[in-house]
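With one protein chain held back, the other chains of the complex are shown just where they sit.
Chain naming follows the written order as A and B, and within any one chain the residues start at number 1.
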Amino acid sequence: MSAFKAVLLRDLRVSFRRWSELAHPLIFFVIVVTLFPLALSPTSSQLREVGVGVLWVATLLSSLLALDGLFRADADDGSLEQILLSPAPMTITVLAKVTAHALVTLLPLICLVPLSAYTFNIPLAALPTLAAALLLAAPTLSVLVALGAALTVSLRRGGSIVGLLVLPLTAPLLIFGTRATDLSVNGEPTAAPLLLLGALAALAVSLGPLAIAAAVKVGIE
Amino acid sequence: MKLPRWFHQLGSPPYVYRLADRLCPWLGGLGLVLLAVGAYWGLVIAPPDYQQGEVYRIIYIHPQTAYIGMMSYVVMAVAAAIGYVWRMKLAHAVAVSAAPIGAWFTFCALFTGAVWGRPTWGTYWQWGDPRIMFEALLLFLFLGYLSLRGAFDDRDKADRVTAILAVVGVVNVPIVHFSVEWWNSIHQGPTILRAGGPAMTNDMLVPFLIMVAAFTLTFSWLLLRRLQGEIVEREGDAKWIRELVGEGTA
Partner (left out) sequence: MSEFFLMNGHGAYVWSAYGLTLAVLILNAWLARTKHQSALQRARELARQAEVPRKQPTVRRLT
């Protein structure tokens, strides 16, 4: 447990040292969310129809931006090897790093959503469900992004390939998340997709770190 | 634990290479014959469906290509896992060989499914349909595996890293299969693998099963031939390879 806290705090501290980089995913999100209405020139009801989907896609894409900080920066300066050599189990360390990423990248993104929901005329009543769906999807998303980062940690130009690996795997999150939000906009019960998102989160958090740790070990040996 | 002899033999590249040489003519020949027989039976002899008319005949290739795609992924994932855990290069070679075949068959499944869907469901594609979406995800998993492989210079590292991706993705295979039971899908439920036995009459079931066997044999032939190429590439200038190509001195 103390190893988890140590790595988590360390990663948070490192992230805040380069706090300008923290803003990148958020700015990217705002730009993507602005580009869609510009490109589509929709009526206000069309905006509402595409808004939910656009918000989710923008969140997924923006979460890919903070990848390098997960493993590559540490791999480059040798600190990742030190972490590997430490007595703490790698899965705990990985879980701590994934949590740090979720807190630093995803949480601010999720906070941006109410503003963007307003831009898309999404009714206020749907916002709690939207927020809940995003929060439930966040652990799975962080695990998947970390997995992509770990698989490509030893590649020099791994950035371009990570999207192609990670984004298809996030499709179920997209499907269930948008379904939950759409149901809420129509006033229907949203338990089913939210529960599915929760189940995915549980699965991802329990099994994901194993795969991520294995990938990191293979990558930097 | 004393392992059986064939287990050790399967770890030997020259043994597997020669075994493939012996098996391939039979697999390929029988596969080709069954493909011809099954296709003829399905297109000509089998009666038209009372609901779908003639277009139902896609049933003799669509489920088969889908099943081969899914089986390829499982073969790839299991082989990659064996290669990862026991550090067997031959197992990794099997995984690499299965990937492109699985990708192509999954593409076929999506195409034949779309073409079948247009006259029967009214649409080529349905976004958000679980069966279609997860099958598409399977294709992306194959493509991701192949892309990730290609990005590495070091073959051993490529083997081990892509093995992790393969194993993580294998959870999608049962999801594709059970998607029609777990969710509402425009795709029909299982016709063959269901409680109570197949829901098809014999005059359709027989060519259906012939095509299943035909595609399985053809897949095996394709896999073994690719595996042979992969083995030769990996073994480089080993002595048995030199003897094989006739340049080495005994």
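Definition applied: a contact is a pair of C-beta atoms (placed from the backbone, for glycine too) under 8 Å apart; a residue touches a chain by one contact, two chains touch by 3 or more.
Just so we're clear, the structure is a prediction, and the values are computed from it rather than from any experiment.
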Based on the whole assembly, the unshown chain contacts which displayed chains?
B
If the hidden chain were put back, which of B:Cys108, B:Ala158 or B:Met204 would touch it?
B:Cys108
Taking the full complex into account, find the residue in B:Ala46, B:Ala95, B:Ile210 or B:Ile241 that is in contact with the omitted chain.
B:Ile241
What is the set of chain B residues that contact the non-displayed chain in the whole complex?
35, 39, 43-44, 48, 53-55, 57-58, 61-62, 65, 100-101, 104-105, 107-108, 111-112, 115-116, 118-119, 218, 221-222, 225-226, 228-230, 232-233, 235-237, 241-242, 244-248
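In this text, only the chains that are shown with their structure count from here on.
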When the C-alpha atoms of chain A and chain B are each averaged to a single point, how far apart are the two points in Å?
32
Inside the complex, what are the residues of chain B that reach chain A?
128, 130, 133, 137, 140-141, 143-144, 147-148, 151-152, 157, 160-161, 164-165, 167-169
Which residues, counting only chain A, touch chain B once they are in their complex?
147, 151-152, 154-155, 157-158, 161, 164-165, 168-169, 171-172, 175, 179, 211, 214-215, 218-219
